[in-house]
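Sharing a structure below in structure tokens format, with a few things to ask.
Just one protein chain is left out here, and the rest sit where they should.
Coming up: chain A.
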Amino acid sequence: MNVMHPAAKMLVELSRSQDIEAGDGTTSVVVIAGSLLEAAEKLLARGIHPSAISDAFQIAANKSVEILTKMSRRIELNDRESLVQSASTSLNSKVVSQHSSQLAPLAVDAILKVTDPAKDDNVDLKDIKVICQLGGTVDDTELVDGLVFTQRPAGANPPRKVEKAKIGLIQFCISPPKTDMDHNVIVSDYAAMDRVLKEERAYILNIVKQIKKAGCNVLLIQKSILRDAVSDLALHFLDKIKVMVIKDVEREDIEFVSKTLNCRPIASLDHFTAENLASADLVEEVSTGGTNKVVKVTGIQNQGKTVTVLVQGSNKLVLAEAERSLHDALCVIRCLVRNRALIAGGGAPETEVSLRLAQYAQTLTGVDSYCLRAYADALEVIPLTLAENAGLNSIATVTELRNRHAQGEQTAGINVRKGAVTNILEEEVVQPLLVSTSAINLATETVRSILKIDDIVNTMQ
């Protein structure tokens, strides 16, 4: 969105920051911030000084985090049930929600594969590669314990399937030699031209012979900007010795590929020896729904802690949305790895916090009490919006929710499927604690800095 107003730009940044921190709840955080600003506006109209409001909001945020933490329940990473439940909750608000029964366990498995539950407390999402492929439906999405390449094998008639593969990852080019300076080859007669052709052939033949000597039968070639990675002559030779060639591997992907294959990228021909090759059980070109094919590498010896997810979709828009939703689900599980606590979803935490904050506000005096009450009221926007978007009568639903919480039912939430307020934990709608605490903290911080502004100056820079 192209936003002009400076305060609105801050909210855009806020959402990005929540994405980095928790990965999910990016919409909730902006909604909460907006609601808090509205509350602050009313307080300002009553003549309360912005710094007083700001300080009170900080107290409110701290107390909210306390209340949320008390409501949460701890989980262990081997409790796969809970993990799948929270991934499903995150996917439920997206377009691909009907596939959540398939995507959620997929996300959980992916994360569990790349982390060591005993010692890790953070997950590098770069270890999970998400590859998008047009064709098929979202149901065909699968988790591949190995590598997937969307590039087809090069050459006129390449081998489609290689078992007991020895894979070489090369960073140099199999093509006529080219120096880094500009160069020209000057020929003065036909014999010289013939000689040039012969020498070129001999040069490439030499490289290919060495490849064969090392026993390599699958070649992954990095994309080169300086020259052709593989020339046609080279492809012809490689084809003859039955080597499957996959070219145009991006430079950024090389790190992931080498980590998965547990081999080093080979930068020059003299390093091309048998020890530097990786082994895999099977490298095969498979077709994925429709006419598209991908190359799958599975059964890799000593595979690094990485995993690939192949996402498919019937059109580009669905595909892109599926990828984003998967990313959100992965982030949700990552949050659980970082902070192993869950709370109920469905608007229950916000209502609980709102109620307890209002009670706490009555024990305070002065301006703080007023502002805290406003903060608590502002938080109710989340259950209100949930109910409204579900087509329920928002006021009736939220008041019943409040009533149930006041009677002690901490896990009462809005059940969108049934259209009523029920015990949300039975519905298995849960979310990580980190998403909610991060949303509240970040939203409060942004609102406080906006409150401190009293002038907009246009500058010349």
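The rule is short, and it goes like this: a contact is a pair of C-beta atoms (placed from the backbone, for glycine too) under 8 Å apart; a residue touches a chain by one contact, two chains touch by 3 or more; residues count from 1.
Criterion: contacts and distances are computed from a predicted model.
*Asks:* Which name from "DNA-directed RNA polymerase III subunit RPC6", "T-complex protein 1 subunit beta", "Protein SEH1" or "GOLD domain-containing protein" does UniProt give the chain that's left off?
*Replies:* From the choices "DNA-directed RNA polymerase III subunit RPC6", "T-complex protein 1 subunit beta", "Protein SEH1" or "GOLD domain-containing protein", the unshown chain carries the UniProt name "T-complex protein 1 subunit beta".
*Asks:* Of the residues A:N157, A:S188 or A:Q407, I need the one that contacts the missing chain.
*Replies:* Final answer for the missing-chain contact: A:S188.
*Asks:* Among A:L14, A:A378 or A:V421, which residue is in contact with the omitted chain in the full complex?
*Replies:* Checking each option in A:L14, A:A378 or A:V421, the one touching the absent chain turns out to be A:L14.
*Asks:* Taking the entire complex into account, which one of A:G34, A:P176 or A:G419 touches the absent chain?
*Replies:* Only one listed residue reaches the unshown chain, and that is A:P176.
*Asks:* Hey, which chain A residues sit against the chain that's not shown?
*Replies:* Chain A touches the missing chain through residues 4, 6-7, 9-10, 13-14, 16-17, 20-21, 49-51, 54, 58, 122, 124-125, 171-172, 176-188, 192, 195-196, 199-200, 203, 222, 254-255, 258, 264-268, 271, 441-442, 445-446, 448-449, 452-461.
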